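With one protein chain withheld, the remaining protein chains of the complex are depicted in position.
Chain IDs A, B and C follow the sequence of writing; residue 1 opens each chain.
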Amino acid sequence: MNAKFQAPMIIVNFKTYSEATGKRAVELAKKAEKVSMVTKVYVGVAPQFTDIEAVAKAVNIPVFAQHIDPIRPGSYTGHVLAESVKEAGATGTLINHSERQLKLSDINEAISIAHEKSLLSVVCANDPSISAAVAILKPDVIAIEPPELIGTGIPVSKAKPEVVTGTIKLVREVNPTVTVLCGAGITNGEDVSAALKLGSQGVLVASGVVKAKDPYRVLREFAEATRQ
Amino acid sequence: MNAKFQAPMIIVNFKTYSEATGKRAVELAKKAEKVSMVTKVYVGVAPQFTDIEAVAKAVNIPVFAQHIDPIRPGSYTGHVLAESVKEAGATGTLINHSERQLKLSDINEAISIAHEKSLLSVVCANDPSISAAVAILKPDVIAIEPPELIGTGIPVSKAKPEVVTGTIKLVREVNPTVTVLCGAGITNGEDVSAALKLGSQGVLVASGVVKAKDPYRVLREFAEATRQ
Amino acid sequence: MNAKFQAPMIIVNFKTYSEATGKRAVELAKKAEKVSMVTKVYVGVAPQFTDIEAVAKAVNIPVFAQHIDPIRPGSYTGHVLAESVKEAGATGTLINHSERQLKLSDINEAISIAHEKSLLSVVCANDPSISAAVAILKPDVIAIEPPELIGTGIPVSKAKPEVVTGTIKLVREVNPTVTVLCGAGITNGEDVSAALKLGSQGVLVASGVVKAKDPYRVLREFAEATRQ
Partner (left out) sequence: MNAKFQAPMIIVNFKTYSEATGKRAVELAKKAEKVSMVTKVYVGVAPQFTDIEAVAKAVNIPVFAQHIDPIRPGSYTGHVLAESVKEAGATGTLINHSERQLKLSDINEAISIAHEKSLLSVVCANDPSISAAVAILKPDVIAIEPPELIGTGIPVSKAKPEVVTGTIKLVREVNPTVTVLCGAGITNGEDVSAALKLGSQGVLVASGVVKAKDPYRVLREFAEATRQ
């Protein structure tokens, strides 16, 4: 899998959830791969750093790091090097997730480094104007997630549709080609459909899938909703 | 390998060096394992997060994470969970390396979490009084590294012997059992011998081994020096 | 006022409360001064950086900065220099408040710099072992505040007496002379008495005074409680 990608897309963020750590990360990734194969929808997974290699070996869908540091090889004990996640099998990386935010100059540097290493850059943003600011920096994908909705089960596509449409409008003024995802609170297919109708090209999801009783069923519902 | 350990000990920090990333991390770990087998000296390795699993599968020597975050499972995208490094095969972790320093309360929490998960905690400190403060928090190991000597090739055991002896004295007053390592600038067996003569129970090394022309030879020299 | 101090002591942290910003900081400091004069109890105030000079000119009680950065004069735009708070009239500084925590090595450096500049160092800590670790670094005062009680009105001296006694026990083992304060949730004189009976030498208070309907009355009650 190279860094090419297609919309609509779904990325499942495994966070540091118990349900998606170690062996369970691999199992969940296999379910995501099955959904992708059955539905022909682009489904990526973002496991923890330590699980990237095992996940990437087990599945043929795109694997994302949850973060990279804005560094090149050197003396950076405990940091996350783009080369390392790439060699472990990642095809992309989240950057600036609301739970792992970066200084503006570090976002810019991380995007540059991801680009150099052919890692797909998915930069998270909190609101429309921040998304537009990020769009200037030319990442491959922007994921807009209102932080107050993350993990609530209240879908951004319904609770704050104007955030999605406002983001897309502002982003398009400065960057006509970047892919825009939205996330936060997405728990069923209807939320996904709503997100796409508002103009987004996919979703970034986490607890809605990872903590579901039947992650395969939920993720398949999400994937099918993107095709309507 | 469980979290038991013995002195004298050598831990090789792979940092984010190109020479110790991905496949090269595994190769270097195998050399470290060979040194350990030949010399019967405790040699541990600290690869990047993404390389922990492959390294732990390839060798039977202790593997350390370079850092853990003071978190439990949950919504911490891009952070490093003790459970994850443990499940990937780590038997311990560095904490508060001078290149990845933590708030004091986070050091305390990370040590507690490491202890709960039976991960050996190796807490780095910059000077004698900081080492003694860390000793109060009851980690398994303290590694004292004067940051101004890291990567210089000027060995702490020769340039600043009083830092090593001062550290050990202060640490022993508050914690008689913690293992004390020293590091920074160690490049040959003589530096290692000097460190042990000053009262330390081992060394934390990085570029001196990782960037050596013949890492096996250098590390073997270090290991043999611990036995004199 | 120089950096000398006496127990029992009360320090009122103004935080960034509206009720204690600008002119209201000066007014509140005058009330604290009046309490100190009437009761002969040591009462210090910790206003925001911008208010230090006006407060220090208006009153003759000790004034504390809420934080200093571990820096010396140089290129540190937006940071807080010990020299500056000193010249503005502060006689001491809080360090590592739970709302402004520092890396361990920075706490150590900030204490050293405060000492050099004859600023009284009041280092905050979250629990007994962290307090003991701080005690090793030889600040003038340690203030123990369980963060889960800050601003709750549930007094540490009643809800968690073992935190106070445990702290004092551990601290005394490594540092027999440091002054120990406790804080969090203190709202009446009884809470203050309880804190002193547990062995602390004073209190660090904030909302209990600053947000009281009659700060003078409350603070006077606190001060009188220290003398029983």
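Convention: a residue touches a chain if its C-beta (ideal position, glycine included) is under 8 Å from a C-beta of that chain, and two chains touch if they have at least 3 such contacts.
All of these numbers come straight from a predicted model, not from anything done at the bench.
The absent chain, not drawn in this view, touches the displayed chains A, C throughout the complex.
Of C:Ala7, C:Ala58 or C:Val80, it is C:Val80 that touches the chain left out of the display.
Annotation: of C:Thr16, C:Thr177 or C:Gln228, C:Thr16 touches the absent chain (contact as defined above). The missing chain, though absent from the display, is touched by one residue of C:Gln48, C:Ser112, C:Thr165 or C:Ser193; that residue is C:Gln48.
Between the chain not shown and the residues C:Val35, C:Leu104, C:Ala206 or C:Ala223, the one that touches is C:Ala206.
Remark: the residues of chain A touching the chain excluded from display are 96, 98, 101-105, 107-108, 125-127, 129-130, 132-134, 136-138, 170, 173-174.
Touch with the hidden chain on the side of chain C covers residues 13, 15-18, 21-23, 46, 48-54, 66-67, 71, 73-81, 83-85, 87-88, 94, 97-100, 150-151, 206-207.
Please note the rule applied: only the chains that are shown with their structure count from here on.
The minimum number of touch steps linking chain A to chain C comes to 2. Chain pair with the highest count of contacting C-beta pairs: A-B. Taking the mean of the C-alpha atoms as each chain's centre, chain A and chain C sit 44 Å apart. With centres taken as mean Cα positions, chain B sits 34 Å from chain A. Residue positions of chain B touching 2 or more other chains, listed in rising order: 98.
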